[in-house]
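Omission of a single protein chain aside, the complex is shown with its protein chains in their original locations.
Which chain is which? They are A and B, in the order written, and residues in each are numbered from 1.
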Amino acid sequence: MAPVANPSAATAPTPLSPAELSYLHSSLSLRPPIRPDSRKPAQFRPLTAELDILPSTHGSSRIVWPDGGECIVGIKAEVEKATPNKDIRSRVEVSVEVAGARDDDPLAVFLASSVGDTLGQKLAGRLEIGERWHWKLYIDILLLTPPVSHPATLLSLAVHLGLRCTNLPRLVSAADEDPLFDDDWDAALPLYPSNAAEVGDVPAVTLLVAAVGENIFFDPTREEMAVADCVLAVSVDWDGKIVGLRTLESGTVSEGGVKRKVIKKVVEQCVPVGKEVFKSLEGIIKAGF
Amino acid sequence: MTTTTSTTTAATMGLSFPAATFQKLSPSSYLQRHLQCTPATRPSGRSPSTFRPATLHTNALSHAHGSAVVRTGDTAVVCGVRGEILALTSGEGRTRGRIVVERVGVEDGEDVEVKTHALVVPNLELGTGCSRDYHPGPPTDFAQTTAERLRTLLLDTVPLVPATTLRIADAVGDVKAYWVLYIDVVVISLDGNVLDTAWAAIVAALKSVRLPAAIWDQDAEAVICDPTPENFRSLELMEVGYTASFVVCENDGEEGGENAEKEWVLSDPDEFEEQVCCEKITVAVGAGGKIVRIEKSGGLSDVAKTLPTCISRARERYQQWHKIIS
């Protein structure tokens, strides 16, 4: 008996017939394109975000996506002794739990590695406590509902917000002693200081982009992803640099790959759209504090 | 699956559909009709007593201490041996507080050491896409059984690796640590008789092992190894032995009358023959033609007739393997 690809939470087939998929593909290939929910190509769906919802964590956030997808991020920190040969990126541990899926579900694995890659070395660099000690950050992400559309953007926004409102206890011991911290939680220092945005040193964000013919669409729904020629998860940082890029599974309506100029267009458009996303995130954070 | 059949066989059998269809519809008759010809031939063109010629490449893997790639016909396996260090914790004696019964007649107590500490760990992986029936996932019953057979061969029947060659002692001579050999056999392609090929690959890989010189560092309380390749040493292995597997095909037909063969013993069965015949025999031969193990399962053939055939063929096969591997 032929083994079938393990059905993962993300590859559950869409309940659209080939005719409906073809119709959708045609309407997305038009110039100008028509999206099923009449959004503009670079328009995101509205989302609800809350900060600091879990008092027992060092930082937390909750994002609700309009199609019902809900994501909670909790961040906890522990002090760890520095071992000489370990890569500093091991200071951040990301775990993703998708409701209704197993631990080793390909979607959960992809999301965990994608978030880990996006945060990269910059975050790890912030976790030093003197020479011999450092913080170890545990970022736990829960997707409370089985995802309807691909949750990469949802997760990265939630993690960004969670990190921005993370506070770590203030160090009171001297530099070369064993670390001792202030008991007073109000004296805790934020992981990302309030001027981080001006300096541009904030965590990167992952954007999902679907390409259909010559058109590209941000924040694609599951149906749009099913008819796309190519779906890319692009991680951008504040400076407009691409921190990482991954290709996701796209639909089977058309055959073949995607042209280089389409990818170039995707990546070029990610820069201004990314800036917009960061601006909105700043708005949320300022409103929250 | 393409097999070659001679055109004369087809003419005498009077087939009205292609041979490949006949093979799928009635595999047992297909095999028997081939064997009923004179001289008896198998669908692959071999005679019942012919083993497939084997080829060997050693030391192909860069991260293993010893490795071998063995191909017999369309069955190909890669065996890699890696050594890791097991440090005995302080106070841990050789028997680790367990009661060990020493059997009368056992020559040395050294194989007890290998077993109690699990110093030799063979494993077999069939879930590599080597054949249409095996796909990635937990090992099937067949894989687990074959792995266990290999382990029995390695620890009991042909105890190749004595504990002495795995010990790491300090300056005084106390045993402080052991080398643990992880022997992983990965099957690349499967066309029957994985046991023989896997076993030969294990023997060849063990012979090709070059372990670094290991010293017990008293201050660090750990084992440190010397990286210079010239100081790497081979294992001191005991006498080798090789296996030979057979299947027995019963003659159901009425042709030939009283003088017809009751059954045929087929050496080195391929996948088709293994599926058709249920009686399987494996003979392990040691140095000097000694028979160290006989396994027989399934079937109702007259063992008094089939076993001597198997034993003499197994001894020939031993010579063939010996020439290739040693």
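Assume a contact is a pair of C-beta atoms (placed from the backbone, for glycine too) under 8 Å apart; a residue touches a chain by one contact, two chains touch by 3 or more.
Note that contacts and distances are computed from a predicted model.
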item	value
Options "Pseudouridylate synthase TRUB2, mitochondrial", "3' exoribonuclease family, domain 1-domain-containing protein", "Transport protein particle (TRAPP) component" or "glutaminase": UniProt name of the undisplayed chain	"3' exoribonuclease family, domain 1-domain-containing protein"
Of B:Arg46, B:His135 or B:Arg315, the one touching the omitted chain in the full complex	B:His135
Residue of B:His117, B:Arg167, B:Lys207 or B:Arg313 in touch with the missing chain, whole complex considered	B:His117
Omitted-chain contact residue, chosen from A:Ser29, A:Ser113, A:Ser173 or A:Ser280	A:Ser113
Interface residues of subunit B (partner: the chain not displayed)	1, 60-64, 67, 74, 76, 78, 80-87, 89, 117-119, 121-123, 125, 127-132, 135-136, 138-139, 144, 147-148, 151, 180, 182, 184, 186, 188-191, 212, 214, 222-227, 271
Residues from subunit A at the interface with the omitted partner, ascending	1-6, 13, 18, 87, 89-90, 104, 106, 109-110, 112-113, 116-117, 230, 232, 237, 240-250, 252, 255-260, 263-264, 267-268, 270-271
